Every structure is written in C-alpha cells, then in structure tokens.
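Only a portion of the chains appears, each positioned as in the full assembly.
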Amino acid sequence: NGNPTATNSSPSPNGSLDRVTYGTNWYAQAEHGGFYQAVATGIYRDHGLDVTIRMGGPQVNGTQLLMGGAVDFFMGYGSDALKAIQENIPKVTVAAIFQKDPQVLIAHPDVGVSSLEDLRGKPILVSAAANTTYWPFLQAEFGFTDDQKRPYNFNLGPFLADKGVAQQGYLSSEPYKIQKEAGFEPVVILLADQGYTPYSTTIETRQEVVANNPDLVQRFVDASIKGWYSYLDNPEPGNQLIKQDNPEMTDDVLANGLAKLKEYGIVLSGEAQSQGIGAMTDERWQSFFDIMAQAGVLPQNLDYRQAYTLQFVNKGVDYYKS
Amino acid sequence: MSLERPAITLTHVRKAYANGTVALQDMSLTIQESQFVSLVGPSGCGKSTVLRLMAGLGTLSSGSIEWGEHQSQRQLAFVFQDAALMPWATVLDNVLLPLKLAGQPRSKALPTVREALHLVGLDRFAQSYPRELSGGMKMRASIARALVTQPSVLLMDEPFGALDEITRSKLNGDVLELWSQKQWTVVFVTHNIYEAVYLSNRVIVMAARPGRVVADIAIDAPYPRTEEFRTSALYNEYCREVQDRLSEAMEVKQSTPVYSQVSPRPSI
Amino acid sequence: MDAEQKTWETENLPKPLGVWVKRLDKLRSPDVLAPLAVGLLVLLIWDLGVRISGIPPYLLPGPILVLQTLVRDWGTLFPALLITLQITLTAFIAAAVSGLLIAILFTQSKWIERSFFPYAVILQTTPIVAIAPLIIIWLKNNTFAALVVCAWIVALFPIISNTTLGLNSIDHNLSNLFQLYRASRWQTLLYLRLPAAMPYFLGGLRISGGLALIGAVVAEFVAGTGGARSGLAYQILMASYNLQIPRMFAALLMTTGLGVAIFALLTALSDFLLKNWHESAVKREN
C-alpha cells in the first residue's frame, strides 16, 4: 500500500501522491506543530506527498515501528539515534527540528533551588526513559545519584504534594500546567542551557530509504521545514489539526507551547537561524556524542557519524522561504 | 421399655418443595423416648424428608416439630441415605468428625473411633480414602460415624440397604444391643419389612405423594428378641400386616399392578 | 405428554406473569440494594475523608466533584467508554471462544496439555508493552485489531486454566458411564465434559471479563491511539497529564463501572445456567 521504499518514485508526473506515514513521539501538541501545519496547509501535497501523522504515546516504541515499516519517518531524538548505531540499527537522522532539547527540571519556588547544583541529593521524579538520556549526564556532570530518583508517570500530583521534591518536565508542558492548576510559578531549569545538547524532535528514517529514495526524503524534509516556518508564522491551521487528533488539547496550552518554543529559541537558534530550520552540524553531533561517551552511556569508539546525514538540510533560510 | 415421654412430636407437618412436589401432607406423629420406630413406605413417599425435618434440616411448609424436654437435637446422630463422606479425608478422619466437632481432642477420640470402625468391620481401612471403598464399605463408615457420638436420638435412613445379609444381620444385632444398653430413641427407615418388625417397637407405614402415615403398628414383643420370636406366628402376623398395609398404601396411589407373589415369609 | 407434567402435585402459580413480576422485583432485591447501600457508605466515607484530611483535589478529589465532572464531561467520556467497551467485548468474546477451544484441545490428551500449557503461561506472563510493537507491525496499521489482540492476550489465560481444570474434574462414575456406552470423543465432550466444566468455565469468564477491560485500557496505552476514535485510556492519560484529576477519576469511575456491569452480567449468566444443578447456584431447601 504505497510503501515509498519499494519504488524509487519522484514527484509523479500524473499527479499521484506518495503515501508516507510520520510517527510522532507523543499525543499531538504544539511541539509537533510544523508537521501538522504542513498537512493542513497542503505543503506536503505540493511536494507530492500524502502524509499521515501517527501519534505516539507514553509506551509506544517508535523505533520498532519505524524499522518494522509501520511508519516511514519518525520523530526521533539525538541520543536515541546514537544508540541505534551502537545496536546496528540502520536508521538515520535526516533533520533536526529542535535545536534545543526542551527537557527541563522543575522545582518548587521558595525552597532555595535555583540551579542544578541545588538539586543534588534531593528527590527528583524522573521517568524511566531518563535513565537512557539525561540522567547519566546529570550523574556525570552534576553528581546526581540513583537514590534521588523517584518514579514519574507524567502526573503532577506527587510533585505538588511534596515541596521537597523536584521533577522532570517538558518546557512547554508541565510548567504551564503547574501554573494553571496549582497557581504558582515553578523554578524551571532547561537542561539544554546546562550543557545537555542533543538535537530533538528530529526526522528519522531507515537508511535504505535514504539510499533508495533520497528524493522522497528530500521532499519530506523540505516540506516539513516549510511547515515549521509556516507554523511559527501562523499556527492556526496546524492547531486545528492538532485538536482534531488530540481533542483534549486546548488553545491556551497550544499558545503557551508555541510561545515557549519561541521564547527559548527551541526551533530557531544557532545554525538554524542561518541554515534554516532543521539544521545540523557535525560539530554539534560530535560534542553531544562526547558528552554521552563521557557519561558512560556510549562507547568512546562508536562511529557516531552514521547516525545522521547532513545531505537533506542546511539549505539556508532562503531556500525554505522561497 | 418406653416411659411414654415424647421425644419428638410432629404436628400437622406439611412439606412442599419449591418445584411444587408436596412431599408430606398433614403428618402428625409422636415418637416416645427410647422407642425404636421403623418407617416403611414406597420409594419417594417422604421418609427421608421426614427424617431430615426431624433433624432440623430444611424448613416446614406448615405445622411444627417439637423435641421433648429431655431430648435435644444436640445429641442427635444421623445416618444419611447416601454415605456423605468427605472425599478429602480418610475413613478414620471421616468417622472422627463428629467428635472433632464436639471439641474432643484427637487422642481421646481415637479409641472410640477405632471401636466403631471395628464394629462395622473397617479396622483395616482406617487410612483409606472413600474412593477406595466399595459401596457397602462407604455405608458402614457412615454408620460408624453416627455411632461414635453418644447420641440420645439416632436417625437412620436405610443404613443397611447396601450390605450383605450376614453383615446386615450382625449390625442389626449390634444396633439392637446398643439401643437397649443406652436407651436410645431410634427412628429407622428401611425397605426390609422383616428387619423393621424384628427390630422395632413400632412400625409406621407411609403412603406416597403426598407422604402421610397410613398405619402405625405397635410390635408388642419383648426384648431381647430371640430366634424364637423370629419363627413365631406373632412375628409372621406382624410382617404380614405391615406388608398388607404397604400394599394398600401403594395400590391406592399407583396404578401399576403390584405383584401379588410377595412371600409372607419372614427373614432378616 | 401427561408424563411431563406434574400439575396435580404442583402448587399453582400463574407462571408467565409471576416470572416477570419477579424479574422486576429483582431490581429492588437485596442483590441490588446491598451493594448500592455499601456504595453510598463508601462515597460518604470518601467524601468525609477528603474534607477532613484536606487532601487537595489534584491528589484525590471528593466523590461529589468527580460526579459533577462526570456529568459535565459526559459528552466526551461516554463515546470513549463505548469504544473501550467495543474493544473489551470483542477481546472478551474472542478470549472466551478461543480459551474454551484451547482448553478442549488440552483435555484431548495429557500430552497436548503438558506440551502446550507452559506456552499459554508464556502468553500470560509476557508484558504487553514489550510485544505491542510486534503486534502493531504484524497487523499493519489496523489499530483496532492491535488493541483487540492485546486485550485478548490479557484475558485469555484464566479461561484456559479454569476450563481445563473443569474439563479434568468430571465425575468418575459418569465418565465410566460414557465409556461404557462407547460415547465418541465428541459426544463425551458435548454431553459430559462441557456441562461438567461449565461452573469452572463461567468462573473463568468472571475473571476474564475484568481482565479484558483492563487489557483494553492497557492496550490503548501501549498501542497509542488518540483523537476521535480513542477510548477511556486516552481520557485517563490526558486527564492525568493535564492534572485534571477529577476528570481522571470520572473516567476511572466509568471503567470500573463498566467492569462491575460486566461482572454482574456474567454472574447473572452463571446463576441462570447453573441454577438447576450446581451447588453454587441452586437454592437448596434442606
């Protein structure tokens, strides 16, 4: 059924579209805005693509879905991409929408916490996945220990119930909910500002797709990036679709999400400002790899370059705006 | 023998089961202390029902059952029509049960249990499970269980039906001896008319559907009953009378002809 | 036909009418009233507990708040309930049928039972979350089917286990009887083993009813749906993420309410099927 990897099709002259599925990492939200925008405004269609967005969820294993062919492109994460190389999984990152990882730690105000150092030795609610991402970094760089960890199930109750604990969060999500539901502004520490520098909300695909159908990849990447520019400009069409997929999403949360993305330069900072959204550099990949290798998460001799290709991005802002 | 103190009194007892079967209709009956009463009657006439009701199992539809002052349902033993042994317990533990329930320590109860097992000839099967017993052996275990308590009232529902004549005869003698020693009140269901006459003070003949008393025959013969009684004309007379009453009771209700060749000759 | 009647000794009851009056009466019977009374009591204690301890609603909302939320959000919660119900029922029926068939297969020979029972256990003890991707990939993108398969896996084992036990617990004398009359395997199954196993099978169903439901919920967690065709799990998760705890409890209330309803139905079914003979359902009169 239109598996794009099977045929080396380019934008078909007879106008038929390539069917492509993009798997996200969570229920639809502002952080996915550009992709929805590209669907909503017909950008994908203009690039000869018929894109279905398949939402993720708390326990959905996206890499397996990608490698099993249930999705063609997947919303990946920097450290994940490196681990795939270690495990000989032939997937490759072709674009990085978020220059900064929106991962934050959140603490109660007025308990004297203002930096990561202050959290040392304090109980922190972290999700299981953190053990393979930022937690080893925090251990290596800030002396956090395992017995600080408490389980986090994306429910704010335990945090609100105990002033003594901190918790992980997503920049655009938890802080706002705390503010809204509990009525106070928590202390928010963006890990990306503390030396934790993975790309995130990337576009991943199978290596074979890159090899056999680079044109399709290029079209998807281009269209997605254009979608993001469009979303940052006027999120309304994308938001409509988001709310359709995730009826529980509300306008204020979407607005807050977008505001935070802009405020912290999550999408548009660093190279993205000149090379365009989605930009990646070898240096950035290398420095992140070094951090993870230092933290002991990855072996020093890993050929991390296989994890990504710069082939489809860094075209410059004008390329996307034209 | 009997001091004419009522042990169990049934007054206008009626029992209808939920499916509509009227098992007993307007049954009145007084059983005196220390009497040995046999109940005979066609299959399905309500003998078991009466016994169960006497024992306090099940509810009356109307009427009442009263126990004499000196009697109580507490000192009751019951031999059910089917052996009703616990499949998970050995014969020994099955027979021990009433004593255990009465709070006797095992060590104290064991000799009594062994004696009862010996009485019914199951000494060697104390450690067997019910499924390893023959039909008659199960029934004997059940009888042993009834005898281990020191009942003042003993209700037995066809206890010897599954036993061979010789074992049956032996147990008849044993029960009779125990009865005269211990002054039990016995209500005994049997299909064997000769057994009924031989053992009892009184034979009650029931008719079926609805179950009711159609004859109440006093057996006026002294105990201990000897071989002489068994061959006496009186004995024959009683047997014939019970037989006739029974035939009458059945002919009234059942349209199928009853074989008339029933021999009047007694036997145990 | 006279032989089938017992009229002359049956106390006359106007049957058809009586039956219906009884059925209606049942709603006012202790069977329904008792749990309701306890339910009210529990709600009261819950309410008082929440009030007195001053526990904030984002941890444990009071029952009144939950009910208000339930009423308010009925419009979104009820369609979600229907979808969960659909998954649950499909999975449950599949589990009942396949569990019964597998149990029957198991009792065809000790060898089959010994060889394959461990694999049923493997199915039971494999965390859904770990094999969900495989199921999704295997079923392509038929999410409904994937959800049903997950819930089915969760619900299957108790039925197999209980039914096998039941099929193996047939009365020895009856099995002799069937052997004697040279009943075929099929006849023995149909007329002896299945009726004898019925109480166990129904017991298995009562366990699996709840498991199918919880399986449907868990499946939605791991297979990831959302949007218009999402079930209660999505509502629970979103409410939890959004810290709308009263709403989460309202959704939980619906889940458990559905669970209790399924259980009550299965219990009624069990009582109906066994009322004529099995000790657990017969009303004994002495």
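For reference, chains read A, B and C in written order, and residue numbers begin at 1 within each chain.
Operating definition for what follows: a contact is a pair of C-beta atoms (placed from the backbone, for glycine too) under 8 Å apart; a residue touches a chain by one contact, two chains touch by 3 or more.
Just so it is clear, the model here is predicted, and its values are computed rather than measured.
Expressed with the labels used for the displayed chains, the entire complex holds A x1, B x2, C x2.
Rule of thumb we're sticking to: only the chains that are shown with their structure count from here on.
The minimal number of chain-to-chain contact steps leading from chain A to chain B is 2.
No other two chains have as many C-beta pairs in contact as A-C. Remark: the per-chain Cα centre closest to the mean position of all protein Cα atoms belongs to C.
When each chain is reduced to the average of its Cα atoms, B sits farthest from chain C. Chain A and chain B have Cα centroids lying 87 Å from one another.
Separating the CA-averaged centres of chain B and chain C is a span of 48 Å. Centroids built from CA atoms put chain C at 40 Å from chain A. Shared interface positions of chain B, i.e. residues touching 2 or more other chains, are not present.
Within the complex formed with chain C, the chain B residues making contact are 16-22, 49, 52-53, 57-59, 131, 209-210.
Those residues of chain C whose C-beta lies close enough to touch chain A in the complex are 56, 58-59, 76, 129, 132-134, 136-137, 140-141, 221-228, 234-235, 237-243, 245.
Per the touch definition, chain C reaches chain B in the complex via residues 6, 9-11, 172, 283, 285-286.
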